[in-house]
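Note that one protein chain of the assembly has been removed; the remaining protein chains are unaltered in position.
Order as written gives the chain letters A, B and C; numbering starts at 1 within each chain.
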Amino acid sequence: MKNDTGRKPVIAIIGAGKCSKKLYDMAAEIGRYVAENGGVVLCGGLGGIMEGAARGAKEAGGTTIGIIPSENKADANQFIDHVIPTGFGQARNVLVVRAADAIVALPGKFGTLSEMAFALVSGKPIISVQAWKLGEEIQQVEDPLEAAKIAMELARKQN
Amino acid sequence: MKNDTGRKPVIAIIGAGKCSKKLYDMAAEIGRYVAENGGVVLCGGLGGIMEGAARGAKEAGGTTIGIIPSENKADANQFIDHVIPTGFGQARNVLVVRAADAIVALPGKFGTLSEMAFALVSGKPIISVQAWKLGEEIQQVEDPLEAAKIAMELARKQN
Amino acid sequence: MKNDTGRKPVIAIIGAGKCSKKLYDMAAEIGRYVAENGGVVLCGGLGGIMEGAARGAKEAGGTTIGIIPSENKADANQFIDHVIPTGFGQARNVLVVRAADAIVALPGKFGTLSEMAFALVSGKPIISVQAWKLGEEIQQVEDPLEAAKIAMELARKQN
Partner (left out) sequence: MKNDTGRKPVIAIIGAGKCSKKLYDMAAEIGRYVAENGGVVLCGGLGGIMEGAARGAKEAGGTTIGIIPSENKADANQFIDHVIPTGFGQARNVLVVRAADAIVALPGKFGTLSEMAFALVSGKPIISVQAWKLGEEIQQVEDPLEAAKIAMELARKQN
């Protein structure tokens, strides 16, 4: 359940701060899989995809970390165990990427795009489920569970 | 055991990256108290005081977070559960302060001083055990356990 | 020559750190136009497009600012007047965007993509000359001089 450093794999789940019920549930499904398989769910700590992912993980008894834009922990959603308030605004996106061992990207706007770009810059493994198309370096899958599984495998190879 | 937001109080324990056995044990004692009383231990994730604090918390079955200067999780000490790699160098000190609900400062050099300064800038509660003397806004105590107790009380009032 | 705040318009020119002679010259042409028309050229301070842009501006007697990834000013190219060393690695990209009044994007890889994403997040005007296609919010032009002209006009409307 752990990677080489003895720590749990950290999977960032990224995507829109506001989203449909369908996408929210998809994020929850991924979060649940990660938690059930010994991973930590990391996200931007706010609503939409971020909340869905954290909720899924918590419902499965997992651990969640949210790196938020403001300095105010109260801005994090209720499913975040550990809030890292940055006060950096959207610049916190780079910290989300840096703290992840692998990333699952769901549909989102430009904030999500910036996280995907930073993942590519830093060579972090990233799996896309219907997110921005940015070339062949990003693996595209349709099934959220398959994305979660691949992300966990890639994360375990990190560190 | 929890503060108003339903999250555990987060106590940052700051101080030198290299220190005497005596200070290491003092940090461990504080970390242990925090963990035993339902708090999370936060630190800069490296050696010395940071390692002592994390070790004490882990030996008491607690949870630890380390916000480190580099982008490389492997730089964190082995007692850190959740590593937040920043790639910001010593600028990560401000993130340690922002993520804390209260801070216990042990002796350290200028990095510690910068964290104490940021704590004062942001109005975060800070208790000093033999750390830098910076005026009356910082409560000074001699006994590490007393510092830990006060920090936990002040942290619970935050958020 | 100045915008409402009395300051010169700041045009960020972004793109690959290594590029063809053709793209280098294109960046220089944009830098020259900005300088000749009273603007300041801002960039990431390194090679390729960044160097071309700064060189063009300097050859026209203009002023250049480079916000660089490292803490070491010596890493900036020789055409940068004012070096802002960050020590943040690619996270400095967000600072390039925040310091710009308008942005001209030339072809680049994922670092450039992250800057374009941040520009879109923050609503900064951005003109693309053969850069990443990210939807209708980014104005596409073929001629670098036209891009420079549009960027200067949009920058003057900022602040």
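Everything below uses one rule, namely that contacts are C-beta pairs under 8 Å (C-beta built on N, C-alpha and C of every residue); 3 or more make two chains touch, one makes a residue touch a chain.
Quantities reported herein were computed from a predicted structural model and do not represent experimental measurements.
The chain not shown here is in contact, across the full complex, with A, B, C. Touch with the chain omitted from the figure is made, among C:65, C:103, C:116 or C:147, by C:65.
Although one chain is not drawn, the whole complex shows that of B:9, B:39 or B:111 it is B:111 that touches it.
Of the residues in subunit A, those that touch the hidden partner chain are 71, 87-89, 91. The chain not shown here touches subunit B at positions 90-91, 94-95, 109-111, 113-114, 117-118, 120-122, 134. On the side of subunit C, touch with the chain left out of the figure occurs at residues 5-7, 10, 40, 63, 65, 67, 71, 73-74, 78, 80-87, 94-95, 98-99, 122, 159.
Basically, only the chains that are shown with their structure count from here on.
With centres defined as mean CA coordinates, subunit C is found 31 Å away from subunit A. Separation between the centroids of subunit B and subunit C, computed from CA atoms only, is 40 Å. For subunit B, the set of residues touching two or more other chains reads 71, 87.
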